[in-house]
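Please find one structure pasted underneath; my questions will follow.
Here the complex is missing a single protein chain, while all its other protein chains stay put.
The first chain written gets the first letter, and so on, giving A, B and C; residue counts start at 1 in each chain.
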Amino acid sequence: MAQYRVLIDANDEKGLVYKVSSIFYNHNLNILSNSEFVDKESNKFFMRSVVDGEINKADLKNEIEAILPENSSVKIVEPNKKNIIIMATKELHALGDILIRHEAGELEANILAVVSNYDLLESFVSKFDIPYITVSHVGLERSEHETKIIEAINSFENVDYIVLAKYMRILTPRFVETFEDKIINIHHSFLPAFIGANPYKQAYDRGVKIIGATAHFVNNNLDEGPIIAQEVIHVNHAYGWKDMQRSGKDVEKVVLSRALKLALEDRIFVYANRTVIF
Amino acid sequence: MAQYRVLIDANDEKGLVYKVSSIFYNHNLNILSNSEFVDKESNKFFMRSVVDGEINKADLKNEIEAILPENSSVKIVEPNKKNIIIMATKELHALGDILIRHEAGELEANILAVVSNYDLLESFVSKFDIPYITVSHVGLERSEHETKIIEAINSFENVDYIVLAKYMRILTPRFVETFEDKIINIHHSFLPAFIGANPYKQAYDRGVKIIGATAHFVNNNLDEGPIIAQEVIHVNHAYGWKDMQRSGKDVEKVVLSRALKLALEDRIFVYANRTVIF
Amino acid sequence: MAQYRVLIDANDEKGLVYKVSSIFYNHNLNILSNSEFVDKESNKFFMRSVVDGEINKADLKNEIEAILPENSSVKIVEPNKKNIIIMATKELHALGDILIRHEAGELEANILAVVSNYDLLESFVSKFDIPYITVSHVGLERSEHETKIIEAINSFENVDYIVLAKYMRILTPRFVETFEDKIINIHHSFLPAFIGANPYKQAYDRGVKIIGATAHFVNNNLDEGPIIAQEVIHVNHAYGWKDMQRSGKDVEKVVLSRALKLALEDRIFVYANRTVIF
Partner (left out) sequence: MAQYRVLIDANDEKGLVYKVSSIFYNHNLNILSNSEFVDKESNKFFMRSVVDGEINKADLKNEIEAILPENSSVKIVEPNKKNIIIMATKELHALGDILIRHEAGELEANILAVVSNYDLLESFVSKFDIPYITVSHVGLERSEHETKIIEAINSFENVDYIVLAKYMRILTPRFVETFEDKIINIHHSFLPAFIGANPYKQAYDRGVKIIGATAHFVNNNLDEGPIIAQEVIHVNHAYGWKDMQRSGKDVEKVVLSRALKLALEDRIFVYANRTVIF
């Protein structure tokens, strides 16, 4: 007996729950948890079921696809560890939080490597017996540098997610397309406020009383991919922008780790630049 | 075409989602939203579906009951306004918040009356054209007083919920049994901390940095019924216990109104002194 | 013996706390609470002291001014009720929350009137024996309408604050200048995200996981005055924009009432488009 996550993304029509659950019933599967959501406006149906039983994955997938409308997506996933690569630049907090959670067994993930444009974090990362790959951008054009980064990533097989743990270089559309739907970023701001550079300085200048962080998938528009998680903390007049930045780190690491956990547990569906999260 | 809420509380067994959704499908019902939860430990299954279609309520109920295990409960509820009675003592904030929401059309409720042991709130309540019934406890034994309160409540028909909006008298088991599963209370504390009298004084003495409020159904053990909603706010050393009390009012009214809204929308299931909330 | 709030806004220099507190000491005043803040970057000093004793307000003010750098501001305020006018359009929740707090004695304020461009809220407001003035904008140019609003407000004396409790018309620079530093607005968004019309629709389209509200003083740039208070709530994929709007109301009323309370207690200093809040 094994556990499987059945992930369905379909155009909505009457009877989908009935039809899918009848297949589960006929295969004598035990439903451990079941979440559905219908977006009436866009007529989209999403379902995530965790089932327990003996199945042939390919057969079950085919059987479910057969009863769904066209252009549906069915994934049947075992709850195994996923392979992730972390990218970072100079800051330790978000990367460190992921490494500690990994060490503590909190994450369903193998960390294949940390890739950075600096070697500053190498001695830290190497404590954890995780490969650290420095791809310096010095003297390289953006596209050349990115080619080398892509090569470094592609030297690993079956990469499920690329986690940008405060990787501070802008990614080109080529990079994003190469790893479509696989890149999770932490933006050091409560998006869509303070898009772009130094959001803490922007937030300070605006005199805000709350600062936040946003984890999102990366698409081709900077800071505009589908949002996975957001969190905020209160600040006051005594916070200069560097104090905001310092406090912001605590939110950033919490939000990024939360988003990563959701991704690793296959809880996120993406459509229309938004996410459904079960 | 009308909307119905189908509420199922059953012992879990394989196929319940399939069987219930097949009935919906056969009746050509449109599922607007669907929530299920299985408590593996106690083997309990809960389901709340909002469906749209033409049905005979009694027939549908029978049909669903027929496919469920014994001792199951099925309710089919139309999204009509429920009848509530509010009980209060001297404080305005929680009562006032409900009256304003009622006035603003935010609540699916008819407020039949406000019942109090004082007449202090009468002029306020009467602004809203809601009957105000004073049942003074002066000179009465607790049981006599409660008999009169029960009579006042029973002078209304079809009372769905009794909302204790800072009603500061202890209720006896007789009262609770008379209105079983119908009494919603706001406790001015983050239960189970600070049970009993003057929780803000207790909280102050303990030097807490957070205070909270708890909305719960009332059962026979004071402050121990199933919790519906809780919320907190941060305080600091500058708060005396009266400041805590003052700030606490804001949490109390938010939490009570939230719990009431959940009840009015039939989103709460109760079992084993806990709640499932969809 | 009476209580006074001493409010100082000055360019910073060494010895200000010493010099001010020596004056308090020489007058034999009891300091009930004392807050100071220095913004090093802009070299600004702010102080709010609550003192208890017998003073001549004008003399004390002169004495303090004499020891402060040029261009300083000193206010000595008794903790009396301030006079406020509330402006609203069609929505009840934020206005209602203020009226209930007023009724419950939670606000240090006299509500002189509610001014609206519709008569929709009149029957509600009149329950509270508060004058309701409808100034319809129908058939009027913006400036004509605003002239009439200003006249309505100016028919009252000593107006301390104008509270925009979801007043949905844009105000011109003339209005803002007429009541400079006196207008408090609730913006139904977590500023600076979603400036302008229908922020809930904007927030929904962006797929955010948090929505918020911002109370701020109004200056000439729409939605850009100094922020007083902000708060947020979490939302998820099941929230359509109308659900966000509905939930947003709860944040709006909390934030507006919190900002109003801070203003009534003379806890807000404004400089450089930001606020210091003691």
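Everything that follows uses one rule, which is that a contact is a pair of C-beta atoms (placed from the backbone, for glycine too) under 8 Å apart; a residue touches a chain by one contact, two chains touch by 3 or more.
These figures come from a predicted structure and were not determined experimentally.
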item	value
Option touching the unshown chain, where C:S21, C:N110, C:N198 or C:S247 are the choices	C:S21
Per the touch definition above, residue among B:V77, B:L120, B:V159 or B:A193 touching the missing chain	B:A193
Given B:S136, B:N154 or B:N273, the one touching the chain that is not displayed	B:N273
Absent-chain contact - pick from A:G53, A:G96 or A:P131	A:G96
Positions on chain B contacted by the hidden chain, ascending	37, 39, 41, 190-194, 206-210, 212, 226-232, 236-238, 240, 272-277
Absent chain, residues of chain A that touch it	33, 91-93, 96-97, 99-101, 103-104, 106, 124, 127-128, 238, 246, 249-250, 254
Interface with the unshown chain - residue positions in chain C	14-15, 17-18, 21-22, 24-25, 28, 30-34, 36, 38, 40
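Going forward, only the chains that are shown with their structure count from here on.
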item	value
Among all chain pairs, the one with the most C-beta contacts	A-C
Mean-CA-position distance for chain C and chain A (Å)	40
Geometric centre distance via CA averages, chain B-chain A, whole Å	38
Contacts with two or more other chains, residues of chain C listed in rising order	238
